[in-house]
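All protein chains but one are shown at their positions in the complex.
Letters A, B and C mark the chains as written, and numbering starts fresh at 1 in each.
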Amino acid sequence: MNSALGSLIDLWPALVAGAFGAFVPKRPSWWERAGVGLIAALLAMFVMWMWPGAEQQQVAGEWPHLLNVLIGLPLIGSFFILFMPRQSPRVLRGLTLGILLVDLLASLWLLQVPMSTGWHFVYVHEWIPAFGIRYHVAVDGISLWLVLLTTFITPIAAYVTFGSIKTRIKDLCFSFLFLQAAMIGAFVALDLFLFYVFWELMLIPMYLMIGVWGSQDRIKAALKFFLYTMAGSVLMLAAMLYLVYTYSQLTGEVSFSLLALNKVLLPQQAQLLCFWAFAIAFFIKVPMFPVHTWLPDAHVQAPTGGSIILAAILLKMGTYAYLRFAMGLFPWAAGTQAANLAGVAVLGGIIYGALCSWKQDDFKRLVAYSSVAHLGYVMLGLFANTHTSTQGALLQMVNHGVSTGALFLLVGVIYDRRHTREISEFGGLAKVMPVYAAVFLVVTMASVGVPGTNGFVGEFMVIMGTYTSPYLGKFHWVDAAVAAFGVILAAVYMLSVVQKVFFGPLKNPKNAHLPDLNVREGIALVPLVIMIFVIGLFPSVFLSRSSQSVSDFHTRNRLVWNESQAANPEPRLLTNDILAGSLSGSSRDELMKRLEALDGQEPGRKPDDKGSKDETLAIQEESK
Amino acid sequence: MTSIPLEYYLVVAAVIFVIGACGFLARRNALIVLMSIELMLNAVNLTLVAFNRWYASHHVGQMFTFFIIAVAAAEAAVGLAIVVALFRLKRTVRTDSVDLLKN
Amino acid sequence: MESLLSLFPNPEDNFPLIAVILGLPLMGALINGIFGKRLGPEGVRTMALSAVGGSFLASLAAFLLLYARVQQASASLSEGAAVPHVKFVWNAWRWLALETTSIDVVFAIDSLSATMMLVVTGVGGLIHLYSTGYMAGDPSYHRFFAYLNLFIFSMLVLILGDNLPILFVGWEGVGLCSYLLIGFWFEADKNASAGKKAFITNRIGDFGLLFAMAMILHTTGSLSWAGIEARAPELFNELQIWPIGVAPSWLPAFLTSPVVVNYATLIGLALFLGCAGKSAQIPLYVWLPDAMAGPTPVSALIHAATMVTAGVYLVARMSFVFVLSPTAMMVVAGVGAFTALFAATIGLVQHDIKKVLAYSTVSQLGFMFMGVGVGAFASGMFHVVTHAFFKACLFLGAGSVIHAMHARIHDTDASQDMRNMGGLRKYMPKTYWTYMAATAAIIGLPLTAGFFSKDDILFRAFVNRIQPSGLLKDLAIRNAVQKAGAPLSDEAREAVVQGLHIPEWFSTAVFVVGVTAAILTAFYMLRTVFLTFFGDFRGWRIVPGWKNDDHDHDHHASHAHDEPIDGPVPHESPWAMWVPLVVLAFFALFAGWVNAGPFHLTAFSHWLEPSMQSGLKMVTTIKQGDELTHLEHLLLIPGVLAFLIGSGAAYWVYYVKKGEPARQAAQSAGGLYRLVLDKWRIDELYEATVLGAFHSLAETAALFDKWVIDGVLARLTTIVIQSFGSLFRAFQTGRVQMYAAVMVVGLFATGAYLLTAHGEVVVTKDEAGGMYIVEAAPGLGYKYRWDRDGDGVWDNPQLEQDETWTLLQKVQVQVPPGQETKVRVEVQNAFKMTKIREIVLRRPLPDKSRPDPVGMNVPIEVMP
Partner (left out) sequence: MINAIVEQGLFYVSALLAVAGALGTVASKSAIRSAMSLLATIVGIAGLYLTLSAQLLAAIQILVYAGAIVVLFVFVIMLLGGQVQPNQDKRTSSSRAIGAGLFALSAILAAVLVARAGLGGPHLFDPPRIEFGSVSELGRVMFTDGVIAFELIGVLLTTAIVGVMAVARTRHAKTNAKSKEVGP
């Protein structure tokens, strides 16, 4: 009995918060009070749980709970929103934007830490010990910019959407916050199970956004979007479980952690199958050629904000996950399949995407196909698997997020005014909306890849990297040539749409009095346009942070590639000294040190003595 | 008491059970259906008692039969109550007129 | 000069004046672009002019500084040594870091870029001044000057960039500005699509440049001029272009015979594709004539003086790469010559004055490429400079004529049609004299700038020869040995080396084509002069003191001669327009003396020589010393003759006979005349072939995507699932007994399964040892009978006494290698149901030829 009483006493902060929460709302109905009270208690318990009890691997300047805040804040916020009264949309919108901005500011801390070898802001917490599943989140050079892209784009998308959507504000706010949490979680998760959870969680709010606020046949598009991704992720789950099973056979203990699982070297046949299972799941998300048809429908039906987030961040989930998980876990399979996959990316993505978008008469469908073409570049960069091309692919992911996000925002602007996406409806807008035309031209230049804007830098590095890639066999120069040719098609379809919409005489009388950009749209566009030129002119600021992680990633892949050349009928465990293999002396120690860092030393379960507690508390204070 | 072999009882029980099953499947009258259920239950009870008689060291079979009888009683009562309610509602006890589950 | 030198201590490393040269036009563009409307026309004008003027002064200062530094360096030099390649560098910031090298935003001024810089800012400044007059009264006045300044900035970035990517930034920047400026009056669809056509054609060229950069980075590992030059020998690696990947074996031999090209040629051709796109050479020149839809100053600046010469600049800058591959040089010279001739023929018959000048530009660019193509980089660049002067002057002259015509004829096509002009000599004397001066230069009147530059090119075309480098010879010989399989004999080796040289007839052919093009140039240029300035005015009946207001009823000024409209006296252009004309005319006449070859005044070539040293090493001439100068004087004669024939014919046709013979010739050769008038219908050819192909490909792709991929993946799966759904729905009838019946059927099925005997057989084999364990599945009351050798007799291993049925579930069978044995087992279950199962154990021979693992043997060295 006393133990129950003891735990009750431990929970006193939660009880107090619950009681306080219950009295806050002035509403007579008790269930609303109880709801707010419960949330307050939950929040208190979350804070208590997060209180640095578990001893974290302390690194100077890296507050271990930063990632928890980045994920937890919007998550808790989204639940809190649910209990807020529906009648005051202004409060809901204000709270959502507030949380998103705080998230953005918090994520800026990630930039202070130089992304050296290994993982940063590591936080590990046992989740389901029975299956070795842990809440293991960390950031490195590869995922850094994608997290920042998320925290940068979502507030803009939310801010713009609040201008145009006036119905069911509460659910909209919930979707935005929940989406933000799931996306950041997926980018930083290092535990396969945790990644899979966040990967699925992302679908729900996006499904809501397309399904609730979309246009005509939005339900069909939302369902198609959901089923496509779900079908893929089921494959991934199967391969994941097989991998974990093999790992447990080899080492005896079960673990879902990426850093453990990438030690398993499967026999060639099994590795190919697992690779394809993972890869297909991510290709559907990218989307790659044969499975891309969900994207145009999803974009056409989605509201402006939904389109921006879908294009800017959700598509990067596929490419990032392919790099981290498919290439990370099965380097040999990725290497052997690279040549034909690059062919699909180039012909199916870049050329096919551009040709399709040229003949679309729906504006959003055109931009959707254009993002299929842009992501063809990203995937080509990943398949080429050289340092330059991978860096280029990472940068192109961020670029595509910025430029296509801006494009969808601009399309949304004229959609809100004319409620039609047919390109033939518009003509000669440059005279009526000069500022809008100027901004659209700048963003078109970015998306076409004129040097000096961000689009060029990504494509340039991908093409340079593709040419020198040993993995593409005899096709390296053809892929580079066709990718370079894709640059022309990009100009063709973008300029033809710019001419149809902006130049030429003002045919349609309805366009005569369209108002130019209003303040809200202007504020949303300014950061995107600034980022276009900042990345375009100063890309080394971005590349320098991710280059160390990318080179480590490639070093490890190459070692595993060398190791897997010998025929291995049985799955093997590749410990670091096997990888270091023939090296000796100082280079071996240096390599071992880097591999250790890549494995992220397990945070020791030392009992948290007094010393470390004050110190973490100290950091806590100055970080507030 | 010892001249009749166990198999005879089993055969009788089997026959009664099968007749009950056919009644349950074939007949359209709700009451007859309920009665066939009773038949089936009785057949099972008989088998239990027969085997209990074969393993005479304990009385598990008989105790079990006792409980089955109790349950059968409850079941019959509720069954008939439903038939009565059905009859009041639909003026018939034909089972194939009761297919709300269909659409 | 010394004070200036003291101002910049060590310009070689840090020369901030470049930042001023670049910064001013960029700032001008931004300010005019963003605050243009508030500044008003005067503010915009002063801002634009001061920006370009300041940049001109800064470049002049930089030029003089560079000149002084070169004099200083060459003075302290010993005799005979090559002049050092002085370069002022300004490194702004690290742009991006690639694997092997890092690309920085770095600008440099050496002799080549200094000259180009002077031309760009100088002529650009004059054209800015001219545009203030020409564009006066245009509603989006500030936007025009913002684009013009942005263009100057991009052109300077192109010229000053010290590595290929920075040049590429400028390269596409000028493409973007030309797109904006051509489509400046975007209300008319014609202008907008002309702009789009220009941008896309340039983009096709840029594809070539991008691909060339990839190849250069792959072979030499760096993209800056010095880096590439240092590792130029790497360019002699080879790439198999055909067959791509692994060719299927069933293809005929000639299709699968590998075509291997060395990188120098590939890069040369790719770069030249870029130049052809930007400088409007044969395959990609179609955008330049349409670009005349832009305002005339734009045509003068972009499509005459600066942008179109970017291609020639690139070839000159990358001379050390082009020179390494004789085939590339041959292609450049050949395409240049053919373009010169081809464009000249079209120019003969055009009615629109700007179209004539446009085709003349294409033709003159052909001359420049002819020059650099035969290795005469200095004379090519000299023609660029002189062409900038006289072509800009011609365009601006045409502009002031059009400006005058606008007074009465507002339709753009009609106001540019020469048939509406004539006799303007009397009304626009200043324009007339400057136009005459520029025409004299372009047709090659002796002692004018055009004369010296064009004849120098023709002379060089005749005498220059490209020597294939030693490395190229070794590579060719190695390939030949590899192909022949046996070491070559001496004459075979000689034949291979000879194969590398450019054939002898080629240079004479280029010379002859050049001369004919010169004749045609003289003819069509004088034709424009006579049609516009001589004879009587055909535009409208001139009524002195005509006021606009009382005659505005017939505004649709058609040039139909049936009912002549009357209008005012054509007025001369304001000072802002004719002052630049005079300056340009002066340079057109007297700039020639800077590089007058026949008079041994070759200051310009010596000035440019250091920045093309490694290129010129490979270029020799057929004659040396005074024989060469003698030949030079000799070759002056065809040039002068060309001038005389062309201008004489034009004088006779258009002045003496008032254009009568031209009309008769047009009637007689009707079909040919219309074909040439329609620009040989090249646009229609492109439309039918290339563009048509892409349009239909795009349409099929879109339909394919909608119906096939979407159809299969989305719609087909839904149909399949719906059909299964309806199938199962049939079972849900709602009647309780129906469900019970289904349950009974299920009961019977399980009963049947339980009653029959199973006993599946599982074999665990160990091929190495040959021991096979055959195991039958267990079951309630199961009994087994084995026949281990397949002879039909049940031979259980341990026979139990009375019955043959054993409880033995597992049997071990030893199979000798390479053979197979059959094992039979019979299973009986509690209900005496039996089942016989048979299995064949096959043991393969231990084959030695295990294939090595899938995957390439990728030469990966372990990176520490």
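Just a few scattered comments:
Keep in mind that, in the parts below, contacts are C-beta pairs under 8 Å (C-beta built on N, C-alpha and C of every residue); 3 or more make two chains touch, one makes a residue touch a chain.
Owing to the predicted nature of the structure, the values given are computational and were not obtained by experimental measurement.
Every shown chain that the unseen chain touches in the whole complex is listed here: B, C. In the full complex, subunit B touches the omitted chain through residues 1-9, 12, 14-16, 18-20, 22-23, 25-29, 31-32, 34-36, 38-39, 42, 45-46, 49-50, 52-54, 56, 58-59, 62-63, 65-67, 69-78, 80-85, 87-89, 91-94. Subunit C meets the missing chain through residues 748, 755, 830-832.
Just so we're on the same page, only the chains that are shown with their structure count from here on.
If each chain is reduced to the centroid of its CA atoms, subunit A and subunit B end up 63 Å from each other. Once the centre of each chain is set as its mean CA position, subunit B and subunit C turn out to be 91 Å apart.
Subunit A meets subunit C in the complex at residues 224, 268, 290-294, 332, 335-336, 352, 355-356, 358-360, 386-388, 428, 430-431, 445, 450-452, 456-457, 460-461, 463-468, 470-471, 473-475, 477-478, 480-481, 484-485, 487-488, 491-492, 495-496, 499, 502-505, 537-540, 543-544, 547, 551, 554-555, 558-559, 561-562, 565-567, 581-583, 587, 590-591. By the touch rule above, subunit C contacts subunit A in their complex via residues 93-99, 102, 105, 165, 168-169, 171-173, 175-176, 179, 183, 186-189, 191-193, 196, 199-200, 203-204, 206-207, 210-211, 213-215, 217-218, 239-241, 244-246, 694, 697-699, 701-702, 705, 709-710, 713-714, 850, 852-860, 862-864. Here subunit C touches subunit B in the complex through residues 732-737, 740-741, 744, going by the rule given at the top.
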